[in-house]
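Since the structure comes first, as structure tokens, the remarks are kept for the end.
With one protein chain removed, the remaining protein chains of the complex are shown where they sit.
So that you can tell them apart, the chains are marked A and B in the order they are listed, and the count of residues begins at 1 in each.
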Amino acid sequence: MAVKLEAKGVCVEYYQPRTENRLLAVDDVTLHVMDGEFVSIVGPSGCGKTTFLGVVDGLIPASTGRILIDGKLVTGPGRDRAVVFQDASLLPWRTVLGNVLYGLECQGINSRQARERARHFVEMVGLQGFEHHYPHELSGGMQQRVNLARALVVDPEILLMDEPFAALDAQTREVMQEELLDIWRRAKKTVLFVTHQIGEAIYLSDRVIVFTARPGRVKDTVPVEIERPRKLAVKRDPRFLKLEDQVWELIETEVKKTMLTDRSVRSLPTDAQRDAGT
Amino acid sequence: MSEEAWRAAEGASRLRTFYAKHDALLIGIGTVLVFLLGWETAARSGVVNPLFTSAPTRIVRAGYRLWAEGDLWRHIQVSGTEFLAGYLMAIGVAIPLGLAVGWYKRLYFCLAPFIDALNAVPRVALLPLIVIWFGIGIWSKIVVVFLGAVIPLLINTFSGVKITEVRFLKVARSFGASELRIFWTVVLPGTVPFIFTGLKYAAGRALLGVVVGELYAATAGIGYLITVAGSSFQTDTVFVGILSITIAGVLSVELLNRLERRFDRWRPDARSRP
Partner (left out) sequence: MPSARGFYLENERAVLGMATVAFVLVVWEGLTRGWWLWRIEPIFLSAPTAIARTAVQLFATGEIWADLGVSGLEFLLGFVTAVVAGIALGLAAGWHRQTAFALGPFFSALNATPRVALLPLIIMWVGIGIWSKVLVVFLGAVVPVYLNAVAGVRTADPRLLTVARSFGSSTPRVFWAVVLPGAVPFLLTGLRLGVGRAMVGIVVGELYAATAGVGFMITVAGATFQTDKVFVGVILIALAGGLMIESLTRIERRVETWRVKVGAAA
């Protein structure tokens, strides 16, 4: 198997003009994803996962380092990648179908087949009958499913998924996880999947990459050597539980770090934070 | 309790629920009726001089007469033409310019001083200049209507573009949308509600322009009708003119509200704000 995606020494620094602060969000991340591999990233909130996905998609320029796909340098968004955004970010003036079609339209595809394809994916995420609803008429979980369909419909080689199931109820989430694995297996996609749920990460992935607290670095990589296809019952398998413990221990210290710094920040609010908070 | 008393009580309670349900309308209509009746009575009994104050029935009669003679319609046509021409020109300039100024930061930096300056001047103060430049015919009114309407529409369109949500831009960029497509699918739809607010506000300014322009220097139009009638103490006619303007204002806002609702189905709170 070939390496599909490679990140080499990626650093991202945000510049806040208002406070003239530089904030290091991602620090020297080097990792790779094989062709057809399913890799998850877990890490404490605010550690730079979304930022890193943005760099991989080409939306955010890396301050240093680079992203290679099939050995070629990434300079901007491309058809080979699609993002399932953390906040659904559906265009409020488009219906469900219009939103799912949007990616295809952007690529200049607007045929009858395109509409059929969009309809198919709307059905796949269980939203048949809601094709002509506007986003504000949908629940948070339904919006998130449209978001997923919008990324899947353009048939990308690499799916970049930013907590796609976080807003779903437990049952729907499990159904969607099954669907995702199914698509992944059939269409041979490469997936980079961000989640806060350790169980979800292990259940879905070939490898779980743990990020440190901000600035995000690769703390460790945990391979998941559980044979596929995995049944739901696998979540009670001793191997699964052991992996869960292992990942949780890695993250725990990091989460504690962010909580501590957050509290120290809260007791001494700066003007900027006060502005931002209200 | 006797049957009759019971009936009466029931009737009274029904009346009370009817009142509770429609109190806004009832109180509103009530006060307006009292006001009109008071006005009419005062004028008829000679408490006030109807030559100065007119009276509701006199106004209705004058309105009917002016309409039947075709005078009113002639003035409405002139004012309407001025309004429409100036307003449409303002739309033609303000929306494209507002979009451009919102999108290209440098263009905004160049034009900001002029937009701010024009915004600070009540445009009607420019009338003496406009009359020098365009004469007292219909064009001076069209220009003042245009100037009145163009600024609020421009500023609203501009603000709409400014607050385009970054996350939508990210989605579009991620799918590789061209700048042009981003503009049509993300920037413009998000700006539409702002454009409508601007259109409504601009309609008010345009109406003001028509009236003031015609009060100041004109040969026809509703404003002209009012001035002439005012200086010859035809108070009834003055009121007819004012009422026509009010009706025009209400109608144009109502029309725009309707139009807005057709564009607005995707919004969670389609309730338009003033």
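By our rule, a contact is a pair of C-beta atoms (placed from the backbone, for glycine too) under 8 Å apart; a residue touches a chain by one contact, two chains touch by 3 or more.
This one's a predicted model, so the numbers in the text were calculated from it and none came from an experiment.
A.B. asks: From the list B:Leu72, B:Ile95 or B:Val131, pick the residue that touches the absent chain.
C.D. replies: B:Val131
A.B. asks: Who touches the missing chain here, B:Val78, B:Ile91, B:Ala172 or B:Leu207?
C.D. replies: Answering carefully, the residue with contact to the hidden chain is B:Leu207.
A.B. asks: Considering the whole complex rather than only what is displayed, give the residues of chain B touching the chain that is not shown.
C.D. replies: 23-24, 27-28, 30-32, 35, 52, 106, 109-114, 117, 120-122, 124-129, 131-133, 204, 207-208, 211-212, 215-216, 223, 226-227, 229-231, 233, 235, 238-239, 241-242, 245-246, 249-250, 253, 274
Assume only the chains that are shown with their structure count from here on.
A.B. asks: If you average the Cα atoms of chain A and of chain B to get two centres, how far apart are those centres in Å?
C.D. replies: 49
A.B. asks: Inside the complex, what are the residues of chain B that reach chain A?
C.D. replies: Those in contact with chain A are residues 167-168, 170-177, 181, 185-186, 189-190, 192, 265-268.
A.B. asks: In their shared complex, at which residues does chain A touch chain B?
C.D. replies: Interface residues on the chain A side: 54, 57, 59, 77-79, 81-83, 85, 87, 89, 91-94, 102-103, 105-107, 134-136, 154.
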